[in-house]
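Since the structure comes first, as structure tokens, the remarks are kept for the end.
Every protein chain of the complex appears in place save one, which is left out.
We call the chains A, B and C, going by the order they appear; numbering starts again at 1 in every chain.
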Amino acid sequence: MTVTVHFYSYYKELTGCADTTATVSAPATLRELVRELQVRFPRLAALENTMLLAVGVEYQPRDYILREGDAVALFPPVQGG
Amino acid sequence: MTVTVHFYSYYKELTGCADTTATVSAPATLRELVRELQVRFPRLAALENTMLLAVGVEYQPRDYILREGDAVALFPPVQGG
Amino acid sequence: MRRELHLTTAPIDEAALVAARPRDPALGAVLHFTGVVRGTEGAHPIRALDYEAFEAMARHQFGVLFDEIARRWPIASVRLVHRLGPVAAGEPSLWVELTAPHRGEAFAAAQWLIDEMKRVVPIWKHPVA
Partner (left out) sequence: MRRELHLTTAPIDEAALVAARPRDPALGAVLHFTGVVRGTEGAHPIRALDYEAFEAMARHQFGVLFDEIARRWPIASVRLVHRLGPVAAGEPSLWVELTAPHRGEAFAAAQWLIDEMKRVVPIWKHPVA
């Protein structure tokens, strides 16, 4: 199963990448996707505790079950204002 | 001893008067002045609990000791804004 | 703390007040509160409120409140405009601006100032039917 992945803020610098795709074997949760991305992008590994995860435009918990074609976003704490 | 007295807001309607003078025998407190004004203006008598008192531009308590020439103001609760 | 107080019978020109705001590189938060005359007083429709002040005392009491703000919060400036005389329903009667490095202190000081103003500043309003 393939999902698109988007990085925001300094996650783009840490990964050297704004957008990518990832393939995970279904059924897979967001937690498993993050683990797979941390293997590809080791500098994400230290940020697990503060990492925010969204699917589409909604925040989702780590146990969200991914669906084919989901657009997943990973980003650090937000700082608007 | 003579002091000037100013009424504000609906106290002017209750007394029919904006400014007057009052003579009290020294030493006298604001409490005694108010009592004397309540005799002259009986409609002030019911308002004792919420009446605010100032001398010059400062609020003063009922036991403030009056001085010759003091400008005393009596008014209901304020409502700015 | 910079301070400015206007008690005025002229309409409050919010755009001009905003344009005149002093710029300060340490300033991160600007809070404006505008009090507008509502078209009802209790259940009764009103055309206006007529504001009366004991003006010398009102100025003094606003000064006392501004002093206290300067003591309690790191506020950079306060500007306050209060209308006197008749103010039509729908028009602003009060405009307050506080500027500060951060928003927490601006919100805290603004709420305190308006609460205290309504307790100690000798201004009264009379409905005009």
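Here is the rule we go by: a contact is a pair of C-beta atoms (placed from the backbone, for glycine too) under 8 Å apart; a residue touches a chain by one contact, two chains touch by 3 or more.
Quick caveat, the model's predicted, so the values are computed rather than measured.
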What shown chains does the left-out chain touch?
A, C
Return the single residue from C:Leu5, C:Ala29, C:Ala70 or C:Val128 that touches the missing chain.
C:Ala29
For chain A, which positions touch the chain that isn't shown here?
6, 8-10, 52, 54, 56-59, 73, 75-76, 78-81
Those residues of chain C that touch the unshown chain are 14-15, 18-19, 23-40, 89-90, 92, 101, 103, 106-107, 110-111, 114
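Simple rule for what comes next: only the chains that are shown with their structure count from here on.
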I'd like to verify one number: the distance from the centre of chain A to the centre of chain B, where each centre is the average of its C-alpha atoms, in whole angstrom.
72
For chain B and chain C, let me know how many angstrom lie between their CA-based centres, rounded off.
28
Considering chain C alone, which of its residues make contact with at least two other chains?
none
Chain B residues counted as touching two or more neighbouring chains:
none
